[in-house]
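All protein chains but one are shown at their positions in the complex.
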Amino acid sequence: DSAKPAALRRLIAPTAAPPSTGETAKKHWYEAVSIRGYMQVRYNRLLETNPDLKCEQCDKSWGDNGGIFFRRIRLIVYGQLHPRIYFYLQPDFASTPGGSTSGHFGQIRDAYFDIGLDANSQFRVRLGQSKIPYGFENMQSSQNRLALDRNDALNSAVVNERDLGAFLYWAPTKIRQRFASLVSDGLKGSGDYGVLALGAFNGQAANRAEQNNGLHVVARLSYPFLIGKQIIEPGLQAYTGRYALSTDQLSRGVKYCPTMNYVDQRAAASFVLYPQPLGFQAEYNVGRGPEFNAATDSIETRRLHGGYATVSYRARVGGQQFYPFVRGQHYEGGKKYERDARSYHVRELEIGLEWQPLKFLELVPMYTISSRRFEDYQTQGNRQRGRLLRLQAQLNF
Amino acid sequence: DSAKPAALRRLIAPTAAPPSTGETAKKHWYEAVSIRGYMQVRYNRLLETNPDLKCEQCDKSWGDNGGIFFRRIRLIVYGQLHPRIYFYLQPDFASTPGGSTSGHFGQIRDAYFDIGLDANSQFRVRLGQSKIPYGFENMQSSQNRLALDRNDALNSAVVNERDLGAFLYWAPTKIRQRFASLVSDGLKGSGDYGVLALGAFNGQAANRAEQNNGLHVVARLSYPFLIGKQIIEPGLQAYTGRYALSTDQLSRGVKYCPTMNYVDQRAAASFVLYPQPLGFQAEYNVGRGPEFNAATDSIETRRLHGGYATVSYRARVGGQQFYPFVRGQHYEGGKKYERDARSYHVRELEIGLEWQPLKFLELVPMYTISSRRFEDYQTQGNRQRGRLLRLQAQLNF
Partner (left out) sequence: DSAKPAALRRLIAPTAAPPSTGETAKKHWYEAVSIRGYMQVRYNRLLETNPDLKCEQCDKSWGDNGGIFFRRIRLIVYGQLHPRIYFYLQPDFASTPGGSTSGHFGQIRDAYFDIGLDANSQFRVRLGQSKIPYGFENMQSSQNRLALDRNDALNSAVVNERDLGAFLYWAPTKIRQRFASLVSDGLKGSGDYGVLALGAFNGQAANRAEQNNGLHVVARLSYPFLIGKQIIEPGLQAYTGRYALSTDQLSRGVKYCPTMNYVDQRAAASFVLYPQPLGFQAEYNVGRGPEFNAATDSIETRRLHGGYATVSYRARVGGQQFYPFVRGQHYEGGKKYERDARSYHVRELEIGLEWQPLKFLELVPMYTISSRRFEDYQTQGNRQRGRLLRLQAQLNF
């Protein structure tokens, strides 16, 4: 029997038979499908001046009672199955189900597939859960970002950066190659979300079921210009929709709109100069959305605005890479995903260094100077200032 | 050091040492173990006439407030490790833990291994969580089924089709080959659950712990006859056991049997004509089980019956495949897994087309005309009629 394992496999286990038609027979599964991943371990308690300074969306281990912490444990299964078909499946194993006292469960971040509409997939439709094309830093992978967490101003638009929807991306082949090399050459690109992007999505954020009868819509335009040896990428993007608050995020006693549905609209401008060797990146957004108002004890539709600017430098020394960086950020507005659409006023300065002794390992010390007012019905008047040293070790496989 | 990676791997990381004896040394892990999977994205809101028409077991995104939805995200790890040993491990990443407000967590569907009792594994014992051999459509993979959801009548026997148990399967080698080719040739077979199947299982359904001291038992007989070029497969199956209601599925105020244990018995007949090119498939089952009775406000042991018939056609046009189909179904009885063992009366007609432009991609539009009464203690008298267009895109990898 052992002389004909393929025949036996088919014979003994037909329940698991792979897709049928001819093409796969030529390719082994491990040539069509690849696996990679990364994990991030953090510690935020050194040189901490204020244990009440916290940041729910950044990293739950800031401040009092925080310890050693997994920010992300990612396992990625992906493949270009056909010139027109690509898929990407990424669970995160640092996730906690609502109501559970233990964490580190596997939950989907990305699960999507691309269908090329032309032979070169210059036009692609993407179906499933994937990043919303809103904000350069939102789309840039955490594996590549310099600052440990995304900026509050644009990241408050889409928690976990993703949602379930259908998206159309367009970019000419030459620009698709440029998007690809901006990542593979270590320039910290965003990946290819097209020159032009259009999409419709549920609007309740990743891994949350739709809660109303209207989809959000988003559009984005971004182009990486080659100017001499430098590459700059300006971009514009906007989305609109209605966000439905859920009862489990409301404090007892807070007032809110009876439909629990709120306008959710934003527009942003982005500018990137890729680090050859000096990099600069800035984004700003304005919009409207639900926000807790302490003056009225109620959740109201209010204006929001904010952004950030990062200056970085890329140095290569004997096969190792060093990226010192400084980021300043500012945000005033609500965070619709948090309790009572918590109201925020954030000013923060971060000074850090990403060191890659090997491509498999990245070490980041980052010093954060922060002022954060974050108020909901239960924490009115809560404003915290402080400084802390943050440490991260990242393993890439 | 880099000159001898295998020795180093053993040296540096012995914690992870693989099984010991000689055989594995000859085979790479990726030759013994394979990975494949599929995902299904849906949208059910077009041409919808009644937003109160829902179907909990089918697809939670029907009707009011429904949106774009993942029905399944499957990752399968499997392998024929030895002529007598096969394993299959399949988490679904579209699952939600009880009590969690966010979903898309990875939860086991299948986790089993087969032990061949003879050299050709004509007799096999299967241990672990796997499909219960009850109902052809239940055993047929969702990757292959034409209609978007399984029929209510037979699927209400075993939610998620699976349970934890021990099963004995027997089939002669020639028939095992036929079961295999019915899947691999695109004929939408069920996979190999034997000509004869016998099993014992907990009876509380997949991923639920046993709740009483008696196992369910099941038996099945099914044979694929070759008649000229056509293949037909008639089958008979039955199971019996006691199902224990759990307190978390009871409405406050509903009356129920003090032991919370109910008789759970069914028998079914199946008939399949595989589509070469015209296909026909029908199943019917009768039985007894817990069901909410609005007349007495109580959960009682009641009779149930129902089935379905599907007519399909297989057309291949230039490497693409088209399967138009029509399915009518009927069910009267309880659903033991739902609140108060919800009472159902279902009549439904579905007209659809499965289009496979590539083996990696399947697109299904399906028009559903439905009448559903579904009553529990909180929804007495709830009867909904309506029509809707359902859409699915499926990616196979």
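To keep things simple, chains are lettered A and B as they appear, and every chain counts its residues starting from 1.
Going forward, a residue touches a chain if its C-beta (ideal position, glycine included) is under 8 Å from a C-beta of that chain, and two chains touch if they have at least 3 such contacts.
None of these values were measured; they are calculated from a predicted model.
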item: Residue touching the undisplayed chain, where the options are B:Gln177, B:Gln211, B:Ser251 or B:Ser371; value: B:Gln211
item: Touch with the omitted chain, as defined above, among B:Tyr38, B:Phe70, B:Phe87 or B:Tyr193; value: B:Phe87
item: Omitted-chain contact residue, chosen from B:Phe70, B:Phe201 or B:Phe325; value: B:Phe201
item: Residue among A:Phe69, A:Phe271 or A:Trp355 touching the omitted chain; value: A:Phe69
item: Absent-chain interface as seen on chain B, which is shown; value: 1-2, 5, 8-21, 23-24, 28-30, 32-33, 35, 77, 79, 81-82, 84-85, 87, 89, 91, 95, 97-100, 105-108, 111, 113, 115, 127-129, 164-166, 201-202, 204, 206-213, 215, 244, 246, 248
item: Absent chain, residues of chain A that touch it; value: 30, 34-37, 39, 41, 45, 51, 60-61, 64-70, 73, 75-76, 78, 80, 83, 86, 88, 91, 93-94, 96-97, 99-106, 114, 116, 119-121, 141, 173, 176-177, 179-181, 183-186, 189, 191-193, 319, 358-361, 393, 395-397
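Definition applied: only the chains that are shown with their structure count from here on.
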item: Inter-copy rotation, chain A to chain B, in degrees (Cα atoms; steps of 5); value: 120
item: Intercentroid distance (Cα basis), chain B paired with chain A, Å; value: 34
